[in-house]
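Removed: one protein chain of the complex. Kept in place: all other protein chains.
Per-chain numbering from 1; labels A, B, C and D assigned in written order.
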Amino acid sequence: MAEVRLNAIKKAFGPVEVLHGISIDIASGEFVSLLGSSGCGKTTLLRIVAGLESVTSGSVEIGGRDVTDLPPEKRDIAMMFQSYALLPHLSVAENVRFPLRMRRIGTLDEQRDKVRDALETVQLGHLADRRPNQLSGGQQQRVALARAIVSRPQILLLDEPLSNLDARLREDMQVELIEIHKRLGLTTLFVTHDQEEALSLSDRIILLNKGKIEQEGAPREIYAQPATGYASSFLGAANLVSANITEEAGGPVATLADGQTLPVGEDETRRGPAVVALRQEDVAIKPKGEGVVEGKVRTRVYLGARNRYVIQIGKEEIRVLAPHDLDFERGETVGLAIDPARLRVLTEGE
Amino acid sequence: MAEVRLNAIKKAFGPVEVLHGISIDIASGEFVSLLGSSGCGKTTLLRIVAGLESVTSGSVEIGGRDVTDLPPEKRDIAMMFQSYALLPHLSVAENVRFPLRMRRIGTLDEQRDKVRDALETVQLGHLADRRPNQLSGGQQQRVALARAIVSRPQILLLDEPLSNLDARLREDMQVELIEIHKRLGLTTLFVTHDQEEALSLSDRIILLNKGKIEQEGAPREIYAQPATGYASSFLGAANLVSANITEEAGGPVATLADGQTLPVGEDETRRGPAVVALRQEDVAIKPKGEGVVEGKVRTRVYLGARNRYVIQIGKEEIRVLAPHDLDFERGETVGLAIDPARLRVLTEGE
Amino acid sequence: MTDRAENSLLILPGLLLLVLAFFVPIAQMLMLSVSGENGLTLAHFTRFLSDPYYLNVLWRTVRLSAIITLICALIGFPMAYIMAHVSPRLRLWLVIMVILPLMTSVVVRTFGWMVLLSRSGLVPEVLRDLGLVGRNFSLMQTETAIVIGMVQVLLPFMTLSILGVITRIDSRLEEAARTMGCSFLQTLRTVVLPLSVPGIVAGSLLVFTLSASSFVTPNLLGGARIQVLAASIYRSVTQTLDWPFAAAQAVILFLGIIVLLMPYARLSGRSNG
Amino acid sequence: MVRAVSTPLRIGAVAFVVLTGIFLLAPLVVIVGVSVSESQFISFPPTGFSLRWYEAVLSSDAYLNAAWISIQVALLVTVTSCFVGGAAAIALHRRKLPFSGLLSTLFLSPLVLPTIIYAIGMLMLWSAIFGPVSVLTLWVSHTIITTPYVIRTTLAVLSESDPFLEEAAQTMGASRFQRLRLVVLPQCLPGLAAGTFFAFNISFDEAVLALFLRKPGMTTLPVQIYGQLEFSPDPSVAAVSSIMIGLTVLLIFVIDRMLGLHRFAST
Partner (left out) sequence: QAETITINSFGGAYEEAHRECILTPFEEKTGAEVRVVTAYSADAFAQLRAQKDAPQFDVIHFSGGQEIVAAQEGLLSPIDEAKLSNAGDVYDFARANLAKGEGPAYSIAAIGLLYNNEAADPKPTAWKDLANEAYADHIVLTDISNGYGMLGFLMINQVNGGDLDNIQPGLDAVSKLLDNGAIVVSTSPEIQQEFAQNDAWIAAYASDYAYTLRKAGLPTAFTQGAEGTPASLITANLVAGRPNQDLALQLIDMSISPEAQACFAEKLRYSPTNAKTELAGEVAADVAYGEEGVKGLIRFDPIKIEANRSAWVDAWNRTIAR
């Protein structure tokens, strides 16, 4: 397949600079997720790879060749648009067949088979003859997905392909995507706002923040070691608590605003005022007296498999995800156990 | 505010019947989520409440009054469309002001304030003067959300309002929604495909399946006691395993296809071939030898806070969500602990 | 091929045709407007521009064109909206109804109007029977007659231009407006109308230019006593054989209309972009 | 939508359509009425009933030849202006060319000048360069005056199209030509259809250019009618017009039956 290399890409819409110099190397056959908050430039980046958007500066290489000025149809890509862009005058099947027709892939019969397969993959075989405007939102999204994967391009660009699907379907589609990816080794660039999806599917995650790369790395790496406040609050939805790090007898200790202290990992070298990132699922709620700090339950939100507690410590609130079999009441004082190794200290202001 | 009552609503698009007689009562101020797989009729139902779609049969009442024939603008509703439906010729601020202008709410200055507030709520204050086509997908979605909540209608209809937002923003928006709902007591009908969202926000959940109500009830109720295979596989993404229920010494027991048995809750009365629903998060993975049944790890998917294991028992595969601190390798044989109380037996074919 | 090349290629046939088969012959004709017995002269222009009679003709032309355009828009917009929202079969019949006037030769059609509007015609007779007008009332040879006759022919240009655009408007936008408290009419005004602007502009440009440059209908319905510029040009060419003056009038008409229409062409441009 | 339009408005709309219909069709009724009149001259209400004028028209070589020529020219013109105008409109719509604003106004200019000026200019130039006029002269000049219609109506429709569609097709490997044919063209259709109809009609009904740019044996129907009216106005001109009205309706009806035009009209 083909590797993709972006060199110092900048992009401005009129006076608004949206991408501030982005460089990415994607190996051939790699599955890369683009993660980042709404409006950070993910779609724009994808469109630049596709050749739909010109760059203000920088260059794009595909398969070792500079394609910055190559039009999209000459790049062997398929892109799924965030707004689907289904052709309204064509039926579902014709929409899906479109890339095959354009790229002259296979005979008519083969094309029909491929279209049928792709529609089966997204579980829409029965709606092949409908027009796009006769479909529900999720159905339209799946047609767009089928259209993107049907032609098996070297490079697959997916812009939030599963956002309108329910969990079950979503999981099915994820499995299909991974399978297709594995079987064909497509280089895939995947935009999602769902961190679990990004973590489970990707070889590598690139975290964008306001048009810059905030952090990149393998899922485990980026999840375990978020480099900045943005990264940690984005992955695993961490709580950010201000604290003062001091050296105590047993090692470094973080003193919270209300005076409570909690031990910090041995190898933490930073001292002084800092921000401590505590991931929601890394804090365990214990009965009062156990744990390293104490807090008061402010609200409990039922999430089915787990509960989310909002716990007040001094003036700050932190959110904690706890298994559903633990049951603490509103107003109760509880202890919080925190594994020092999972707590991350970030210099303030990061 | 106002209660909403749907009486035996049927709806067909030409020959395709989409809703097969739906009756729902929504109390004034209630927050009801509509859940269901893609294409099951959620949007259609919302549109019928809004008055955008005529019914084939049945009637709609709002606040005790039959409104089946009342046009949308005479119903005090606000609806957020799945496709946003932002007016392309108006700026973001004008889009949000639109319902205020139309319903003549407040003076111009008050309207401006409300628009600013609503845009702040969705964190888009800085983009007030842009046109919709200059926004990213998630930004557009938030504008649509702001436009829906700005006029504080009696009835709020939201069609997957948060699907294009990242987890962090999504949580923020959920908090805002709940606050607005609580403060103003708006009757809210909320379509989502995210079960955690539904469970955490709603007073009641209505589960649709192919145009019929599959089950309805409070979040805990519906989560804890899914009535059918569809319901249990939808909420908490349960595994459905065929088994044979027999009466043994210690109480009823389910015999799986490969001969392993696992105890079933005491009060289970069904006997014979059945389907057992096992929720992914209700199965605990233990080292080999512990637990009630054994299986082999086929794949492990990294999800950050937790891992998803696919475990093979005989010929069937089940998926299990386990905390990230447990670590089992592919191919390893593990034991599975299942609380009989959390296991549900469904008659086959349900 | 680049985008630029593609677009150039697309526009090239049209542009070539326009330049070679329109601007060149026209230029040759319009050059006459500055030709005098001894070289270049602006005499023909001063003759026109310093004469209240001709200025009045010009003003009437512009005024009538504007009125005709406005009326066409007032009828055409609702008509197009209705057409876009009825069943396809009914729409077909409505389209036929709107375009039929175009299918009759302009002279013959105008005779139809003359029959209806003249002193003993149907319309004045009815009005007379109703006691609304006097014995000698006739609609013929009035500006009203011109407006009536022109609106009938030009309506399809407006209606079909708008129809094309209205059928493209995403119906969910209208629905969204309704859920936000817009009544049907408000939706028309605040959503459909602004979004139809490109169609209205297109239609208006056609209607305005056509009414400003047509002479048969104004001549027959308005009569010799109500002159419009196009008829005056026609007369200069064929009757008084004063081609330079005809050319000067044409230049004035051309420039006047282009200047008037420039902002509108821009308007459609902006919503195109 | 539920009662999208209230009953009084509906009634209003029906009344509006009916009144507009009366307004549009009244003169045509007069014409049809005149055409079956027995009398020698054009008068209304018709005196007596006879089909002699239809007979006269249908057995007159002059009318039939003229009609045939008009149809040929109009078809040629329609096809050319449809291609030329449609292509130009697409290019103008994309706004990637320098001066596209100015250009789109300039493309209107053939409508602005009274055709007689153009007719004379064209005749002068043509005789100076090519000598005698021919069908080609009429073809070219009719194309000039009909192309603006196609451009305008197509531009208007394109302005409402989804800009992502062409891009999507591009990522699917559609070449420039395929994009034009498979994505842009279907989007243009309603506008192009209207423009094409206008083009046919304008060419078919155009009298001034046809009057000046003609030679023996090349008389179009409008010129023929014009001539008939000027020297011996009789109801035959009304009969011709009535035949044209009837043929239009019939043609649309037949095409609709065969191709389902009404479905087409809904795109």
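Everything that follows uses one rule, which is that contacts are C-beta pairs under 8 Å (C-beta built on N, C-alpha and C of every residue); 3 or more make two chains touch, one makes a residue touch a chain.
All of these numbers come straight from a predicted model, not from anything done at the bench.
The shown chains contacted by the absent chain are C, D, with contact judged over the whole complex.
Within the full complex, the residue among C:I226, C:A247 or C:L261 touching the omitted chain is C:I226. Within the full complex, the residue among D:P8, D:P98 or D:P132 touching the omitted chain is D:P132. The chain that is not drawn here is touched, among residues D:L9, D:L211 or D:V249, by D:L211.
Contacts to the hidden chain, counted on chain C, fall at residues 53, 56, 111, 114-115, 118-121, 136, 138, 140-141, 219-220, 223-227, 235, 237-243, 245.
One chain of the complex is left out; on chain D, the residues touching it are 39-44, 120, 123-124, 127-128, 131-133, 211-212, 214-217, 219, 223-224, 227-234.
Just so we're on the same page, only the chains that are shown with their structure count from here on.
Spacing of chain A relative to chain C, judged by their CA centroids, is 56 angstrom. Between chain C and chain D the centroid-to-centroid distance comes to 15 Å (mean Cα coordinates, whole Å).
Across the assembly, chain A contributes residues 83 that each touch 2 or more other chains. For chain C, the set of residues touching two or more other chains reads 175, 178, 184, 195, 271.
Taken together, the chain D residues at the contact with chain A in this complex read 162, 164-165, 167-176, 178-179, 182-183, 186-187, 267. Looking at the complex, you find that chain B touches chain C at residues 47, 50-52, 71-73, 77-79, 81, 83, 85, 87-89, 98-99, 101-103, 147, 151, 157.
On the chain C side of its complex with chain B, the touching residues are 170, 172-173, 175-184, 186, 190-191, 194-195, 197, 271.
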